[in-house]
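Just one protein chain is left out here, and the rest sit where they should.
The letters A and B name the chains in turn, as written, and every chain counts its residues from 1.
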Amino acid sequence: MLPFSYALRNLFRDPSRLLQTVGGSAVVVVLLIAAVALNQGMDSVLSSSGSSENVILLGKGSEESIERSEVGIDAESAAATSIPGLKEVLGVTAISGEITYQAPIRTASGVEEQALLRGVFETALLVHDTVRLMEGSFPGPGEVMVGHLAHRILGVAQEDLAIGKSLYFGESEITISGRFTAPGTVLESEIWFDRNDLASLTQRDSLSSITLRLAEGDIDDVELFTFQRNDLELASIREDLYYQKLGLFYEPIKIMTWVTAALVAAGAIFGGLNTLYAAFAARIKEMATLQSIGYTRTALFISLIQESLLATLSGTLIAFIAAWLFLDGQTVPFSVGTFTLTLTPGVIFTGLITGIFLGSLGTLPPAIRCLLPTLPKALRSH
Amino acid sequence: MSPLISIESVTKTFSKGNTTIKPLVDLSLDVPRGEFLSLMGPSGSGKTTLLNLIAGIDSPTSGEILIDGRDIAHLSRTELTKWRSVHVGYIFQLYHLVPILSAYENIELPLLLGKLSKAERKEKILAALNLVGLGDRADHRPSELSGGQEQRVAIARAIVHDPDLLVADEPTGDLDRESADSILTLLNTLATKHAKTIVMVTHDPKASAAAHRTLQLEKGRLVEESRTPLSSLS
Partner (left out) sequence: MKIVILALKNLTRNRLRSILTILGVAAGMFLYASVQTMQHSLSRATKTSAADTTLVVYRKNRFCPSTSRLPEHYLSTIESMPGVRQVIPIQIAVNNCGASLDVITFRGVPPETLKKYNPNIKVIAGSYDDFVKRSDGALVGQHFANRRGLSPGDKFEAVGVNVTVAGIISSSSPQDENVAYVHLPFLQQASRVGLGVVTQFNVKVESADQLQPIAQQIDETFKADQQPTNTRPEKAFFAETAKQMIELIGFTRWLGLGAVFAVLGLVANAVLLIVRGRVKENAIFQTLGFSRLAIGFMVITEGFLLGLIGGLIGVIGATSFFHFKSFTLGNEGLTLAISPSASVTLSGIGMAIALGVLSSLYPAWKATSRPLVQSLNT
């Protein structure tokens, strides 16, 4: 076996080639990490936003989007009394009729953006158990509480949504009374109103949805209710499945992300292959000399792979550092909420495997080409 | 004493597109131990092919090649590689030193294939360096050496593992007269004083004059044989 220092020294033989290989691998790994983190972030916020213990009642035909759904107000009390097995906390049934709306909100500093609004009563806290009031109080009339990441949707600094500050819906002024967290869910990007307030502001006389929390009951009980009370024209869906379905809408956008990453990576990989082929072609004679001395092709092949792996893994390290500095923790707002890019172990593992693949499989064709010619031919080559 | 090299009816054929090329045709040859043999002939005469066969870098299409009693003509590529690492030292026209290694490290390469300790290797390398007269250049890289010095390092690399057989392909082809002469003297010493068997391919009549015997090849066959008078060998 050739000494490891041989592989190391060969790397520095051509500094521009080394830079290109390290840089190229860094680009490919960063792209892959970004694509994986983006997909994972989107998936995870959607999957943790819904609980399997909650069931949502929506207007029939609107199962794909709560925003379009209309549910009569009297359906809430009908559901609370008719559906067995609902959770109860201190005598209060865990059922929350809500209005979900997207409309422009103006901050005190004058920034106006489309925001995610939810009109609720306090029973909402019994149903959405990830929500925790961080500071201040639950909104009463004329008040709202803002999610921890709501500022990202509005594109303003967190201080602009501090307690006591005002927000504007059309001409109506509302005061921020509290802030809440709901880590890893879309709820964290929302602004919660008192339901009566939102109903009059949006001139709605109906709800968007009713969310129930099950205890001993199950989805069949809820479905039975929707069949029995056909007049209410309701459909039911488990909350986690609703968000899963939402995720399907983003499939094409996710595919676009992957395709883009793949195309740019392909360009980088082809460039790298070109460089490697040229670099190894210049060493055919050297390889032949070592073979004539008595080194087997396997030993030489391993040395070439060592060299490549050193370069690509260095690039991978640079990619990790860049990703950690610029990507990790970044919040990305999208239509129903905000998700966070995280360098999970899975993401890091993907990056590592990519670096290893580039250095081993990627080197395979040029290395084989370099070692394939018969000795007499190789010794004579130029 | 049996010859070190015994070649029996060796033919080499290969096809290039639609034509068949025969660089060697039914060639037989014996080379006694300690002989410095030179092979001469015009371009395409088969001399380099013959050299490659003797060195185990290539295999014949038919015939027998016995080196120290072992038929290498039918060894597999892996077996040949292993055999070479022990029994052959190869000297090239363009030295073929590894540019990123020092003279010391270049010479060390054949020893790394064996099981010697670091200290044992050092001993052999320094001995080889001293033999070729470059004891003070151990740490120099090829780019810091002259052509003649590079070839000496190459020769040191070829002998450091103490092979019986040295093959040299135009070893003085790229050197000036003075350097060429000193290399030839060195080769002659290796054969005469250190009992190395040397087979050399050359175009240069002066180079073949340094050898013990010269064989002329033409169109793949031996056509002439001459011996250098002992008096002209110093």
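One rule holds in what follows: contacts are C-beta pairs under 8 Å (C-beta built on N, C-alpha and C of every residue); 3 or more make two chains touch, one makes a residue touch a chain.
Everything numeric here is computed off the predicted structure, so don't read it as measured data.
Interchain touches from the omitted chain, evaluated on the whole complex, reach A. Shown as candidates are A:Ser52, A:Gln228, A:Thr298 or A:Ser335; the residue that touches the absent chain is A:Ser335.
Of A:Pro104, A:Gly140, A:Gly329 or A:Gly346, it is A:Pro104 that touches the chain left out of the display.
By the touch rule set out above, subunit A reaches the unshown chain at residues 20, 59-62, 64-65, 67-68, 70, 101-104, 114, 170, 202-203, 233, 249-250, 252-253, 260, 263-264, 266-271, 273-275, 277-278, 334-336.
Operating definition for what follows: only the chains that are shown with their structure count from here on.
If you average the Cα atoms of subunit A and of subunit B, the two centres end up 65 Å apart. The touching residues of subunit B, when paired with subunit A in their complex, are 48-49, 52, 55, 57-58, 78, 81-82, 84-86, 90, 92, 96, 98-101, 109-110, 112-113, 157. Every residue of subunit A that touches subunit B in the complex is listed here, in rising order: 1-3, 6, 9-10, 13, 285-286, 289-296, 374-376, 379.
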